[in-house]
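Have a look at the structure below, then the notes.
This view holds just a subset of the chains, kept in their places.
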Amino acid sequence: MARVVVDVMPKPEILDPQGQAVANALPRLGFDGITAVRQGKHFELEVADDVDDATLAKIAETFLANPVIEDWTVRRVEA
Amino acid sequence: MSIDTVKNAESTPDQEQPYKELGLKDDEYARIKEILGRRPTDAELAMYSVMWSEHCSYKSSKVHLKYFGETTTDEMKSKMLAGIGENAGVVDIGDGWAVTFKVESHNHPSYVEPYQGAATGVGGIVRDILAMGARPLAVMDPLRFGKPDAADTRRVLPGIVAGVGGYGNCLGLPNIGGEVVFDESYQGNPLVNALCVGTMRVEDLHLAHASGTGNKVILYGARTGLDGIGGVSVLASETFDDSAGKRKKLPSVQVGDPFTEKVLIECSLELFEKGIVVGIQDLGGAGLSCATSELASAGDGGMHVWLDRVPLRATGMTPAEILSSESQERMCAVVEPANVEAFMEVCKKWDVIATEIGEVTDGDRLVITYHDEVVVDVPPRTVAHEGPVYNRPIQRPADQDELQANTPDSLPRPENVLELIKTMAASPNLASKRWVTQQYDRYVRGNTVLAQPSDGGMIQIDEETHRGVALSTDCNGRYTKLDPYEGAKLALAEAYRNVSATGATPVAVTNCLNFGSPEDPAVMWQFEQAVKGLADGCVELGIPVTGGNVSFYNQTGSTAILPTPVVGVLGVIDDVRRRIPTGIGAEAGETLLLLGE
Amino acid sequence: MRVGVITFPGTLDDVDAQRAVRYADGEAVPLWHGDHDLKGVDAVIVPGGFSYGDYLRCGAIARFAPVMQEVIEAANKGMPVLGICNGFQILAEAHLLPGALVRNHKLHFVCRDQWLKVENNTTAWTTRYDEGAEILVPLKSGEGGYQANEDTLKELEDNNRIVFRYVGENPNGSRNNIAGITNAKGNVVGLMPHPEHAIDALTGPTDDGLGMFLSLLDSVVKA
């Protein structure tokens, strides 16, 4: 068993209303110095050992992320 | 970054420009040069190309749409406060109330990115209604999909439905009806039409125009980013030097922010209420290009815009990109100088960014500067209202007779009627639409009198008098394919009947004409016939078309969708407590009557 | 009876809540998210909608609004507070009520007429109902699944703090079919369904929801 993390983020040129809402709220809560926030998704997958990187890349691209508006990264982490 | 200025354009008359990539034909480009007496700057080219596109200029449909105006009699017009040509038609419904409604398409964006395409479709039509000075009240969503079990339908349908709901629910606009129709012809080209209805006091009607020299032009709402500028990015590679990095072709996808739109609505309504807006325009397709040229063109003077003042979300945007950005949730207002401070205060209360970006001038030119350099200097009417007009070839399809000759008489009669009924009840086009409609809030704001699964939606407008309106949208593309003239009439008749069946009196019509390529003479024939049928039907029923929308190029390869003129009918009811709910069997012993032949 | 109804940016059902208060012969007092006082009201309704777009988590940003600090203080002193839908989410984020509301188990927004069973008719907002009564009101939410750890659930069950339960199929995956809960004192109630949309059969499925606002009238008059 391996653990795989996929992070999916809105592309830089795409509006990120969620991140923006967080960024706008922080100063109101008394937290200064946070100049930008972007919000995406974080997936943790338990993966059988015979699942190769190409398959993981395919899962991320075709299913976990929407390539039209999102970028993504895939990485294996220590279990 | 070197900017293409008017001065530069004058001194480099022979510089090649990517007008073809921007969708302009040779003769259209030649006409722009003739109008300006020089080559256009990049920014001007961006403006003309979006504003002269089929979508914005109605260049193929204009000659036919005229028929609506020609057939509308004074009597039909008697309740109309604003008609075709405005952001949305407005109808006087009595008691000092005016109602505005319109339906628009967002077909292609919803195919590319179903959730965001549908969401921003709702957002766009809501801003259209807001730009009339009205409070948006409710939405409807006529939808068309390919076969229900096709892979692409599984991709687009859930996203589109979630997008319509996600945006509309968050705005607090009840969804009071719509359509879900499946047909193979929509595979690869789903139709997402969105309707919005709004209300205002008659005296509060705001028309989009910029008049009064010295009045300020204020852009308010979201920042301007790189969204939806797709095509125009071909210009960027010419103006960006390598150090700035050549920008790759940008996706023409816009992401909606319904929260910002909700705040924009409340903020705008407060501005209207305080009477501090002279003219207003929403930013939709074609963004600032459209808003500035339309405001200036409809006003009585010129306009100067300082483009560098536009608040941006991205760095290094060129003037052409700023002008063509389709960033959502923005509006443009014309305000008297004395009221600017009050305007800004209301925006501040709602946390809405507002920026004075321009001024109405006494000239007759739209002049746009960027850091003191003139990047646009054009007669605004040539951009907004005097685009090209085409009288495209029309040809009744050769197989139309054959199609019509193939009548139901040739079909076998069913042997087991019960089985037939079961089959029909289970067919996707007749089955319950609850999977879709239960994702939409139909209760919000507490004025929904009828909604799904009623024949028509009904909204109470006045809590004291109980005056209200009813709406239905309908179209059967298969009828329209068989006979576009009669099919359009049938769509009108169905919507009219559905509104009548709620107990309301139909008073006005809007439409969204979804067709294939206007360059196909057979499609143009369908279009011409459908417009005639709809207009003639309206004369027979005595109610006017107050507005609408045309969506061409709905086809996969060379195969066009079924001609789909979606017709929306608005009705008035003076007391919603007298509505007629759908359904029979509330009490035993009721009599069932069949009316008609 | 003066009942404050809060409006945050993105609140939608404030007009409905105000109307419901008027139907119960109360006076609805609009409260703005930036207000620093409660204008002397006898009770507060935190209405439904999408405060701050429901970005981050539903209610997560709204609970920090200035007016919420006043509400928290007043609630702790016993003022009746009702959170409906987004309002329930805000009260949970503000820790006036335990647990949290998460995405519906089927991942879709659900709008439907929902039967509820009244489990506790002793709160400030439910005395007009019979215990065990079933009422029909709209439910409309995308993140209405009630979640809490086992200890909290036990505490709620053992102390009769579950006010409403869904009848029939669980619409959103809520633990123990919970539709609404109360705090230990019974003055703060939160529920996902919308009683304010069921005060008149003209615009709602029933007028079953009116009982909550009439109950408030009773408890304010009594107090």
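For reference, chains read A, B and C in written order, and residue numbers begin at 1 within each chain.
Keep in mind that, in the parts below, a contact is a pair of C-beta atoms (placed from the backbone, for glycine too) under 8 Å apart; a residue touches a chain by one contact, two chains touch by 3 or more.
Predicted model, so just to flag it, every value in this text is computed and none were measured.
*Asks:* Expressed as a composition formula with the shown labels, how is the entire complex in this file built up?
*Replies:* In total, the complex contains the protein chains as A x2, B x1, C x1.
In this section, only the chains that are shown with their structure count from here on.
*Asks:* Using mean C-alpha positions as chain centres, tell me how far chain B is from chain C in Å, no decimals.
*Replies:* So the centre of chain B lies 37 Å away from the centre of chain C.
*Asks:* Two or more other chains touching the same residue: where does that happen in chain B?
*Replies:* 257, 259-260, 351
*Asks:* When you check chain A against every other chain, which residues touch at least two of them?
*Replies:* 17, 21
*Asks:* Name, in rising order, each residue of chain C that touches chain A in their complex.
*Replies:* Going by the criterion above, the answer is residues 52-53, 55-56, 61, 64.
*Asks:* Spell out the part of chain A that touches chain B in their complex, as residue ranges.
*Replies:* 10-11, 13-17, 20-21, 24, 66, 68-69
*Asks:* Which bits of chain A are touching chain C when the two form their complex?
*Replies:* Answer in residue numbers: 17-18, 21-22, 25, 28-29, 39.
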